[in-house]
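Omission of a single protein chain aside, the complex is shown with its protein chains in their original locations.
Every chain is named by a letter (A, B and C) in the order it is written, and numbering of its residues begins at 1.
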Amino acid sequence: MVTVMVLFDSRGGLVEQLAAAVAEGVRSVDGTTLLYRRLDEAAPKELPTVDALIVGSPNWSGMTGKLKDWFDHSGDLWQTGELASKPGGAFVAGYSRSGGTEATLLQLLHLLLGHGMIVVGLPWSDRMRVSGSYYGATAHGAVTEDDREQARALGRRVAELAVRLAAAMLYTARRVMRTGPHSPISP
Amino acid sequence: MVTVMVLFDSRGGLVEQLAAAVAEGVRSVDGTTLLYRRLDEAAPKELPTVDALIVGSPNWSGMTGKLKDWFDHSGDLWQTGELASKPGGAFVAGYSRSGGTEATLLQLLHLLLGHGMIVVGLPWSDRMRVSGSYYGATAHGAVTEDDREQARALGRRVAELAVRLAAAMLYTARRVMRTGPHSPISP
Amino acid sequence: MVTVMVLFDSRGGLVEQLAAAVAEGVRSVDGTTLLYRRLDEAAPKELPTVDALIVGSPNWSGMTGKLKDWFDHSGDLWQTGELASKPGGAFVAGYSRSGGTEATLLQLLHLLLGHGMIVVGLPWSDRMRVSGSYYGATAHGAVTEDDREQARALGRRVAELAVRLAAAMLYTARRVMRTGPHSPISP
Partner (left out) sequence: MVTVMVLFDSRGGLVEQLAAAVAEGVRSVDGTTLLYRRLDEAAPKELPTVDALIVGSPNWSGMTGKLKDWFDHSGDLWQTGELASKPGGAFVAGYSRSGGTEATLLQLLHLLLGHGMIVVGLPWSDRMRVSGSYYGATAHGAVTEDDREQARALGRRVAELAVRLAAAMLYTARRVMRTGPHSPISP
């Protein structure tokens, strides 16, 4: 089983609605355990234990200070690398279509990359005309069914990558039993 | 008179429709001369002569290579600073709301900042819920009246800043006649 | 007189050293009053009164949560526009050259643009090979004389733009007395 954390700061509800859809996407993938965490309920000590992390924020001209502050006080994981080479993703909800949605997603992706994580977004589909970003899942003003579908796709994609990487480790482990040591993923 | 160039790469028409609205905004400001240039008609040698520059591109997962290539071959203005400390702005049209609109605007702003220009975007208004970005003017799928209004506002804002800076130079020049030399804007 | 605020969150000292150099640049411009504010000393109610704002942060894979939180609780200026059309700039110090310095500067510029501010960076000069960014002033590991010179240039540039805009208003006011009303800068 791989553990996928969905972590978000929600005020006003849109972000939480997106988070619920991201969580549905995670749960739809066999072999995953979901950690669903509002920021107030999350414990930094859980972070190093997860196999994947999907972070959500309202668009407050960037992520909320409260969310960033939580990460600022989550220890030195960025330095010690407990999250390095694990999959991550992001989602954002706000008032406006192009007034910072991508910028806020990018701040979240930067945080994930700052931990050495592997970034998963959304590929093009016609649905992206009205919802979603290459950088992650989105909502503007309200959470529509298109928004939920993109959020589910994001949850699925991150979870499937985590499951595949775990499977690869099993496969490699078996292969190693036959062929000798295989170099670990470079730090 | 200050000269404001509106320079854009248009294919498919949305960018050109936005450009026309940006141009309306520029023309609405007393004391401005408009240089309206499709990329194929623009000459790099005009660039150093303008007092302000507003650049537009379709969202092709970034600005078009053709537009970037034009700048790559526009001489060493970024190095010699002919555009430094002049106002600039950006506009982008594409298919999707959050699928690279901000990222493409940001690439254009980066190009302007790379020339040392002063960047002007759009401030918040309720209209930004459906159109426009802090980074500049936008359109998604079609050019709406809200898009045109944001594009006009961008043209006005850049042109008014250029006019004000020219006025300040006049004011300073007169004051200098009375009080002695005033240091030029630092490079 | 125009008022320029230098506002920063400093831990470890590099950011404060840069802030001091930015402040020198501001003070070198005639007609400016400096408000020099460590985050803990700054009052959000001062923000609407300034004519220009230069913000600094350490590179903590983005600005600090504490700094963002301060802005998150500074009222609805982004919405009401008290800072709109005023000049702004940014500076960042951190451990690494390309490990988030630009990304953190960009987060600060985004915050300024989110208030409708006009963004001033640094133009190219040979000094940028070792210090500074088109996005603002920088330091890596220690604050060098090159870093200080770039920080002074940033302070000067923002302050001079603020002074010029104020001069333009005076010039316009005099001209209006002779020629009638002039449209205010568009919101």
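Criterion: a residue touches a chain if its C-beta (ideal position, glycine included) is under 8 Å from a C-beta of that chain, and two chains touch if they have at least 3 such contacts.
Predicted, not measured: the structure shown is a model, and the values here were computed from it.
Note that the undisplayed chain, when the full complex is considered, contacts A, B, C.
In the complete complex, the hidden chain is touched by one of B:64, B:98 or B:125, namely B:64. Within the complete assembly, A:153 is the residue of A:34, A:108 or A:153 that touches the hidden chain.
Touching residues on chain C toward the chain that is not drawn are 61, 95-103, 105-106, 124, 128-135, 138, 140-141. Touching residues on chain B toward the chain that is not drawn are 60-72, 78, 99-100, 103, 107, 110-111, 114-115.
One chain of the complex is left out; on chain A, the residues touching it are 25, 29-30, 78-79, 81, 84-85, 87, 106, 109-110, 113-116, 118-125, 134-135, 153, 156-157, 160-161, 163-165, 167-172, 175, 182-183, 185-187.
The working rule: only the chains that are shown with their structure count from here on.
Taking each chain's centre as the average of its CA atoms, chain A and chain B sit 35 Å apart. Annotation: 21 Å between the Cα-based centres of chain B and chain C.
Work out the mean CA point of chain A and of chain C, and you get 33 Å between them.
With touch defined as above, residues shared between interfaces to two or more other chains in chain C number as follows: 78, 110, 114-115.
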